[in-house]
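Following this message is one structure expressed as structure tokens.
A single protein chain has been omitted from the complex, and every remaining protein chain is retained in its original position.
Order of writing sets the labels: A, B and C. Residues in every chain begin at 1.
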Amino acid sequence: MEKTKSPETVRMNEERRDVTILFAGDSGDGIQLTGSQFTNTSALFGNDISTFPNYPAEIRAPQGTIAGVSGFQLNFGSVEIFTPGDMCDVLVVMNAAALKANLNRLKIGGTVIANTAGFDKKNLTLAGYIDGNNPLENNSLGKYRLIEIDITKLTREALKETPLGIKEKDRSKNMFVLGFLYWMYNRKLGPTEDFIRDKFAKAPELIASNLAVLKAGYNYGDTSETFTTRYEVKPAPLPKGVYRNIMGNQAVAIGLIAASRKAGLPLFYGSYPITPASDILHELARHKNFDVRSFQAEDEIAAITSAIGSSFAGNIGITASSGPGIALKGEALGLACILELPLVIVNVQRGGPSTGLPTKTEQADLMQALYGRNGEAPIPVLAPASPRDCFEMAYEAVRIAVEHMTPVFLLSDGYIANGAEPWRFPVSADLTPIKPPLRKSAGGEAYMPYARDGKGVREWVVPGLKGMEHRIGGLEKEDITGNISYDPENHQKMTLLRAEKVRRIADFIPEQALDRGSPDAELCILSWGSTYGAVKTAVKEMIEEGYSVAHIHVKYLNPFPKNLGDLLRGFRRVMVPELNHGQLVKIIRSEFLIDARPLTKIKGLPFTASEVKEAAVNTLEA
Amino acid sequence: MEKTKSPETVRMNEERRDVTILFAGDSGDGIQLTGSQFTNTSALFGNDISTFPNYPAEIRAPQGTIAGVSGFQLNFGSVEIFTPGDMCDVLVVMNAAALKANLNRLKIGGTVIANTAGFDKKNLTLAGYIDGNNPLENNSLGKYRLIEIDITKLTREALKETPLGIKEKDRSKNMFVLGFLYWMYNRKLGPTEDFIRDKFAKAPELIASNLAVLKAGYNYGDTSETFTTRYEVKPAPLPKGVYRNIMGNQAVAIGLIAASRKAGLPLFYGSYPITPASDILHELARHKNFDVRSFQAEDEIAAITSAIGSSFAGNIGITASSGPGIALKGEALGLACILELPLVIVNVQRGGPSTGLPTKTEQADLMQALYGRNGEAPIPVLAPASPRDCFEMAYEAVRIAVEHMTPVFLLSDGYIANGAEPWRFPVSADLTPIKPPLRKSAGGEAYMPYARDGKGVREWVVPGLKGMEHRIGGLEKEDITGNISYDPENHQKMTLLRAEKVRRIADFIPEQALDRGSPDAELCILSWGSTYGAVKTAVKEMIEEGYSVAHIHVKYLNPFPKNLGDLLRGFRRVMVPELNHGQLVKIIRSEFLIDARPLTKIKGLPFTASEVKEAAVNTLEA
Amino acid sequence: MSAEANTLTAKDFTSDQDVRWCPGCGDYSILKQVQTVLPEIGIERENVVFISGIGCSSRFPYYLDTYGMHGIHGRAPAISSGLKIANPDLSVWVITGDGDGLSIGGNHLIHMLRRNFDMNVLLFNNEIYGLTKGQYSPTSPEGKVTKSTPMGSVDHPFNPLALAAGADGTFIARSMDRDPKHMREILKEANLHKGTSLIEIYQNCNVFNDGAFGVFTDKKTKAETTIFLEHGKPCVFGENDSKGLMLDGANPVIVDLESGEYSVNDLWVHDKHDRFKSGVLMRCFDTPMPDREVLPRPFGIFYQEDRPCYEDLLHEQIAVSINRKGEGDLDALLRGKNTWEIA
Partner (left out) sequence: MSAEANTLTAKDFTSDQDVRWCPGCGDYSILKQVQTVLPEIGIERENVVFISGIGCSSRFPYYLDTYGMHGIHGRAPAISSGLKIANPDLSVWVITGDGDGLSIGGNHLIHMLRRNFDMNVLLFNNEIYGLTKGQYSPTSPEGKVTKSTPMGSVDHPFNPLALAAGADGTFIARSMDRDPKHMREILKEANLHKGTSLIEIYQNCNVFNDGAFGVFTDKKTKAETTIFLEHGKPCVFGENDSKGLMLDGANPVIVDLESGEYSVNDLWVHDKHDRFKSGVLMRCFDTPMPDREVLPRPFGIFYQEDRPCYEDLLHEQIAVSINRKGEGDLDALLRGKNTWEIA
């Protein structure tokens, strides 16, 4: 018999503004799928959402151990949501290790939903509960509401009529959890039912069994007399429009395709698998009917140089990787830079240095993007702020690469790559046009490969065009003609022209806006990349509480928006939170000679809003 | 008949403080050899010296053209010499192209020594003198003293008794020039005669012919009545001691060997050829009897990773390259950093980006050294100031790498690599001891690979030591044990420990000294690397002229000497001359929040003292 | 071989780290065989070094209580080369995967083979990228559907042994995770070979490429689809050794030993020193299909050759140099040939 402890917390049909649930279990427990199903259903329902999957480095770390715990956190609400939530309201644990690893993320008074079958002696030992001391039984969870369910048993029971083996039956226990939570939060089963039918189209017996278990979970909530409370999280007042749910890497892929279509250029994607960037390759490889040429190269150097070759031939060459792979691309980046060919380099950052923490997030490759190659080789750098923003910034990266004939860095990270949020997707006709400086027909004057237009951009002539044959290369080239030149004055001139071309991109990007707060606030929090949501949440709360604080979020890191310096000089203090040891803050200090101060976190995890808030409050009250 | 124009400038036995000679000719003309012979002879005579070879990118660029001109500039004096000289007193040209390419470097009133045989119609056309307009004959050299000699003819005459072919005879015409200049500057032939005997030991007929031509050149000066003036450049008042002449790359090689011997570690040198770093490989490969293991790897990645492997096994692993090759090493640098193994990476910088200007000098890889890899991977960076300083800083690089268990960057450049100067070499016994934190015997407590001493340095245990078996790798490791750890707090801790270890190296390097000037001068010129000589010369002159200027030269670029910030804050202005688009200046601004201003030159050429002086005077008078 | 080493057991070569491969992964068997063979070989633990790149397989060194380095992707051969030069006395084992060793690390691998360092290379071939969760690798068959090739791979795969032979490898062998005894034998032979020993090991990735080698490893099919090579022995295979290989020119043909037409004495006798015949065996590479008979896939030592090792030649030069010029005199080096004095 299942029991509910602390029955005094049980009330009926409660309404909540927002809820954070953390699903946790063994990596084989289907946690990621459970989480993303709940996400989709809630998104379809109209909640605002933000998610954070967090999985172990091993493919299958030893079952039952802390190292093997996979987690999926999601925050959904009837209000605007900017982060996956700092602390959870509900912690779903499929075994003892999942509880041990995550209990510190549960709010006091929060709910633990525990699969009791995952707390047998073996599991307790593997999780490191000494002497089989069961936390479900020793009152150590007194500060929380505990819902114990023998999910394994109930799942098997739901399937006792089916011919499936025990192993196969157990595989659908995540559906039980999902069903139960759908009941708890008043959700419809429809979207997940559709998903199940689609996913197992080729195995009807699995459709039946998963549907059965899903319903069993739902019914368990409905019928079991102990669970009298259901919660309601109303739809969020999001701007009108049609929405979908989107993950960061997926948004990058779609953004790249959209830009290639709008530019009229086939998309060449040269890459070598690496966590957490590989999903972009997987996604792009699925869209061959958009004339996407995805090439899994032998290594990262071949990935980027093949992309350069494709750009020379008139495709938009793209390459992506994560830190260690990007390090290998440095030499070729210099080539792309001096050739002045379009190229987009996506870095989905992860914990470093070296192999570091491959499945964890970090923002420590900004300096590498700005300076990780020999010589003076300036490259524009953009960074998306959130999963859906990955679409916009990937699109921008292609636009700038093509219209300014330059390689462009896009700095995503593991956190937004795998996180998801609702996206009011655009209509293709509304996307900014992209106009490659492509010579379509020969004739006129002789082609001068390194002659420049008013923006400092050279014309792009592609093999196949008669009479425009020319050679380009990595040696310094003579201004205008592009012939090899060792002339000292010319080298200085070309170096400055290349720098100037990149600097002038500032004329073609939006001016920096203030995200929130007053332009003469006491403190400005300056963020970039994936810290956006946490900072936004913190600043919102602080302003509501009367603090003099403002938020600027920079998406264009090189060149900076033209007004950034002026904006920053309006504040008495500037704080730069980063998931690194202080990188953007160095640039800000150097560029604007402002005593900006770092707020750093190097734990492979995103900031929580409260960490940012605490630091900001301390600064203001210091 | 040879003639001397402007005979009014001819005087007898003149004394000179210092003289700059630029030898220029076709790359096949033996210019580099002539230059280095004159250098050695002058050094042996006791002059202070600085040299600057400047050769074309092609192995044999088309004969007679500007692209094919090879140059060797040397400045020697009875006073201290810090640069190869801004403008030349004497320009030796073996053909028309050499004149055309270099005339702008000759002082008004300076001397041109021209081989008239190199000014025939073909040569004039190849050099781009239109319509065969011979500059030796059209009075265009009126502002200079012109000495015309048909060197080719005189060389052949000197050898007319020998059985050599014309081609072979012509090959020794550089000896004629050398002999003539020895006469002009009152030098002995002895050292060059010895050199000839040594070099051609296996070809006695070449000994005879070269000696004959050398003497013929000398005698030509002596007997030809037109040359009544000889110059005297007395020995310089250098500190007492025994001297030798040394080039930068050679000094690096010797410094590395010396350090490996003093540390008691075999030297492993993994490298892949690249201009201008290859000479270090060539030099090291010659010293196998010092237990030097030089390994020409298949590429730069194998070069550095083999060096890492050798360090794991207890050698001191060294790798060297130039910009593009260094770019390829970025990923492995992260590995060395997280492993905390000693490693020295030499970058002999050249013009970039990409292949750039392979035979020209630049300082544009500082940012790459500091930041060219993924994640937070701090690596100490040192830069020698001059050819002889390469010895000291290479030695320092090994010392720091070994004693602090870290990769260390040594940033040389093409200018000092190929330049030469006199060196009062040390006695081996006087060299700073180097003490590797090497466990020599097993026993005691269990080995904890990432336990640290007071300096934050781990102990080095090498395979072969019984009972101390352990595994290291590129994933984040647990503090002390070194086991793989994905723990968030541990990652932050380890990142900070690695940073702190590098920061603390500041306790083990000299405090920053003021090179010249007063600590509260109006302007401080802050230099690094090969700009040392030009800045020193400029500041010396300015102080003599009464300007309020000071000079600081930084050789330790990461970490900075502890007192650098305080020193810099004492000046009203700080100017940072660099052969790049402004790199160190960015760090200085960011680190010390000082409005330091760049002085940049990106021409593949070193600063001249007057360029620095002019900019400094302008700053002071602005 | 020290007396003490003799008494060591597999357990002594097991480190204290939890093994973190997926349950059922073929890597476990390889680890087991290596841990079993090492004490038999009799090298002291402290003189053994395992170097790997990145990949599931490359976690291997953590699990052995020897010296070890988990390097970076593809670079294990280069790291090992430096290590072997630094200390030629160490017993060096390189652990790599089909992605690590043949994709990003292909160049280092072929250069190591030609240089012939005395090392043992274990190439875990599972025809997939395991650690990055299932992309095709340079050994995946054409048409392979994976995460990165939803319509099937269009890459013609490497034949790793033929590539190694092309790079002048001196010891080229193949084994499989599911035949522990064979693997142990080959490991021992590899260790005895002076030079770079390359062993390709078919390894099942039961998560992303389950059963890739099932046809060779399953009891039901193994006898018909595989042939185990032994030097100097005739090439027999099949249930009850009922079949054999003969050479028709350079073409291997299968003959039936039961019909009476051919006997064992007619068969091709395997000669691991014969470069060309071993090359023919390396090219027995067609995948068995239900509808057509193909040649059996050979396992064992295909080729072996004696050739000097890089590290020995290098250290010989050092010795010769010291012999000729004497141990390096640092002061003489500092002083150089031409000096002058300023008094």
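Note that contacts are C-beta pairs under 8 Å (C-beta built on N, C-alpha and C of every residue); 3 or more make two chains touch, one makes a residue touch a chain.
These figures come from a predicted structure and were not determined experimentally.
Counted over the whole complex, the shown chains touched by the missing one are A, B, C.
The chain omitted from view is touched by exactly one of C:Ser15, C:Ser52, C:Ser80 or C:Asn107, namely C:Asn107.
Considering the full assembly, A:Leu335 is the residue among A:Ile59, A:Leu335, A:Val381 or A:Leu567 that touches the omitted chain. The chain omitted from view is touched by exactly one of B:Thr116, B:Ser140, B:Thr275 or B:Ser548, namely B:Thr275. Of the listed residues B:Ser260, B:Ser294, B:Asn418 or B:Ser527, the one in contact with the hidden chain in the full complex is B:Ser294.
Interface residues of chain C facing the missing partner chain: 103-107, 110-111, 114-116, 138, 151-152, 154-159, 162-168, 250, 274-277, 279-280, 283, 307, 310, 313-314, 317, 320-321.
Within chain A, the residues in touch with the undisplayed chain are 40, 43-46, 191, 235, 238-246, 254, 257-258, 261, 266, 268, 270, 287-293, 295, 297-299, 301-302, 305-315, 317, 331-332, 335, 339, 425-428, 462-475, 483-484.
Interface residues of chain B with the unshown chain, by the touch rule above, are 58-63, 65, 67, 272-275, 278, 281-282, 285-286, 288, 294, 296, 298-300, 324, 354-355.
The definition used in the following text is that only the chains that are shown with their structure count from here on.
Centroid to centroid, with C-alpha atoms defining each point, chain A and chain C lie 39 Å apart. The mean-CA centres of chain B and chain C are about 45 angstrom from one another, to the nearest whole unit. Chain contacts: chain B has residues 301, 331, 334-335, 339, 473-475 touching two or more partner chains. Each of the following residues of chain C touches two or more other chains: 54, 70, 72.
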